[in-house]
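A single protein chain has been removed from this complex, and every other one stays in its place.
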Amino acid sequence: MPIDVNCDMGESFGAWPLGQDAALMPLITSANIACGFHAGDPLVMARTVALAREHGVALGEHPGYPDLQGFGRRYLDMTGAELEAAVLYQIGALAGFAQAAGSTLTHVKPHGALYNRAAGDPAAAEPIARAVRRFSADLILVGLAGSGLLEAGRAAGLRVAAEAFADRAYEADGTLRSRRLPGAIHPDPLTAAEQALSIVRDGQVRAYDGTLMSIQADTLCIHSDTPDAPAYARAVRAALEDAGIAVAPLAPVARA
Amino acid sequence: MPIDVNCDMGESFGAWPLGQDAALMPLITSANIACGFHAGDPLVMARTVALAREHGVALGEHPGYPDLQGFGRRYLDMTGAELEAAVLYQIGALAGFAQAAGSTLTHVKPHGALYNRAAGDPAAAEPIARAVRRFSADLILVGLAGSGLLEAGRAAGLRVAAEAFADRAYEADGTLRSRRLPGAIHPDPLTAAEQALSIVRDGQVRAYDGTLMSIQADTLCIHSDTPDAPAYARAVRAALEDAGIAVAPLAPVARA
Amino acid sequence: MPIDVNCDMGESFGAWPLGQDAALMPLITSANIACGFHAGDPLVMARTVALAREHGVALGEHPGYPDLQGFGRRYLDMTGAELEAAVLYQIGALAGFAQAAGSTLTHVKPHGALYNRAAGDPAAAEPIARAVRRFSADLILVGLAGSGLLEAGRAAGLRVAAEAFADRAYEADGTLRSRRLPGAIHPDPLTAAEQALSIVRDGQVRAYDGTLMSIQADTLCIHSDTPDAPAYARAVRAALEDAGIAVAPLAPVARA
Partner (left out) sequence: MPIDVNCDMGESFGAWPLGQDAALMPLITSANIACGFHAGDPLVMARTVALAREHGVALGEHPGYPDLQGFGRRYLDMTGAELEAAVLYQIGALAGFAQAAGSTLTHVKPHGALYNRAAGDPAAAEPIARAVRRFSADLILVGLAGSGLLEAGRAAGLRVAAEAFADRAYEADGTLRSRRLPGAIHPDPLTAAEQALSIVRDGQVRAYDGTLMSIQADTLCIHSDTPDAPAYARAVRAALEDAGIAVAPLAPVARA
């Protein structure tokens, strides 16, 4: 069973560069591309889709709350109808760039506060799943392993993908340790690579408090917002490949 | 030869209603739907697409400058690359709602200052045509009859549709009389209906200064931003139908 | 003791008109003016300040969450530092128009979801009070009668004003009955006028379930977003004046 390695991409905005897309794109198999609500803009999207196509990386929608100033990291109390329409809008916007580049989207992974909200609140998860399903039954919905978003996706008739994190510490309840607490981010690429291997090969991860938990993951996330992100990605890929684990996108990617 | 009757739709935004979509939709054959850059929002788009589907009205993209506060009526000096990406983004966003509703887009008609700019400036017309063509060779590009936007569309390999106006006065050079001048808007539905008939049946229109000009139109625009818009639409349709001229969209519309 | 009658004003945005400012301004003593975050824009602000000045109406800041699409009616999880800065920004923006018109601001009343949040959550109330106090110790902070926002204001050293509602039903816990429930809005101006009189003259209001509650109010709010708003305002003022109760702003207004 191969594993996917995904990364959030296209998070620059206008005159403000962000992330290391050019360095990371060769190291990943799936890109989650911002669509202008929390980050990104039309020109950034066009460039990010082109870059992903160049490297055979799967194109995924990364919908967020309409909150550019907060980078989509602040909960916004939208109604289900508002949320469904907002997600459908963002999927369409990116799908247009994919289509113009002769490709299609493979997956949708909510961003930031929307990802977190959807993990535990069906009132957020269900409209997201509905929007994805209404756009296409072929899209894969990506969510936190074990979370309610995956349930909502399955209930909507979608294929889902469970996401785990190589570079972040887990709490014993399966959630990610908050970035506000010490030890939230693994301090070096090697620790991240070991956690990746433990998750993918052994189906388990050790929580911050030492608890050993079962976890099942279809895709590993590498955060792009640290200076060392490419080193983490390289370490994770090397560990997986050394263990004979193939790295591949969640679905076949149309060749450019 | 049938004629299309189009109207700008979906121009409400959040808590702010605008236009008379429910009253106008039964009277037209093509809807140009705002996509959140100059008007509209995801929820308004979802509702407008549903309303158009209900009435068998063709779905068209109505891309504008990213200027909500100015309603897309202010020229913005975007580069060609920015403009191409912005138009492609807006097409995709609406196409997602169309796809979710089991339909597709038939046409693209730029809005406001972008429409006017594209009529005369190839640096605006060409990126628009390029964006439309990259999204799909099946989309029809709608522009002012005789304008450079239609040339740019043809040069890009697109089918184009020439637009004329029933409710607005023309200048002798074929442009619309500015709304800042007296006589820009025909004061009653009957005058609009007569102009519509003259354009469609006779291929000519009398300019504000009395000059009789040739004009060839594939679609007639009814403005939606006047209190009487439905009365104008009814008068125009009645005049056309009395003269035995069929009213039909630019391309067949998939049935709901 | 005179009572203030306040109304939210300046909620138009760009091409989208909203409210009945011209009809209401002669009937009120305090205007809470939107500042572009949830409604309003610079031009609307300039016009609203001029209109208020013409009628000797006190100028108040009406800060909201930065959520134009949601009209500031959706909770947004901002940090205290973000909220304090956002409120200070909005106060300054309006104060600039007041200063240019030879006047000053008298009060600050949060809008929509921010108003509701601040009533019960010190994490929202305190940054608001801090922003107001940092701008000027002379500004009056307006909040729901009996709410935590007033406490936060007092603790920050501000003069506060308790707000009651003439046109809305109360629950027995002193909160407003949700607009999603039947009976939330009084169906006629007379009922609103009776409630206004009961609050101001008798210091009590009857809740939706019949409970008679004590209430102390310095200012009465007339909602501007109903077609009948001016009729409500007239009825409320007539009832107060018939009972010999003066209607006056919270602080003297500089004459134009």
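Labels A, B and C are assigned to the chains in the order they are written; within every chain, residues are numbered from 1.
The rule we apply is simple: a residue touches a chain if its C-beta (ideal position, glycine included) is under 8 Å from a C-beta of that chain, and two chains touch if they have at least 3 such contacts.
Since the structure is predicted, the reported quantities are computational estimates derived from the model, not experimental observations.
Partner chains of the missing chain, restricted to those shown and counted over the full complex, are A, B, C.
In the complete complex, the residue from A:Gly10, A:Gly70 or A:Pro127 that touches the missing chain is A:Gly70.
In the complete complex, the residue from C:Gly19, C:Gly36 or C:Gly72 that touches the missing chain is C:Gly36. Between the chain not shown and the residues C:Ala100, C:Ala123 or C:Ala246, the one that touches is C:Ala100. Among B:Gly14, B:Pro42, B:Pro66 or B:Pro230, only B:Pro66 touches the chain left out of the display. Touching the omitted chain from subunit B are residues 66-67, 69-70, 74-78, 82, 113. Those residues of subunit A that touch the chain absent from the view are 12-18, 39, 41, 68-71, 73. Considering the complete assembly, subunit C touches the hidden chain via residues 36, 41-43, 45-46, 81-82, 84-86, 88-97, 99-100, 131, 134-136.
FYI, only the chains that are shown with their structure count from here on.
Inter-chain centre distance (subunit A to subunit B, centres taken as mean C-alpha positions): 39 Å. As a whole-number value, the distance joining the C-alpha centres of subunit A and subunit C reads 43 Å.
Residues of subunit C in contact with two or more other chains: 69-70.
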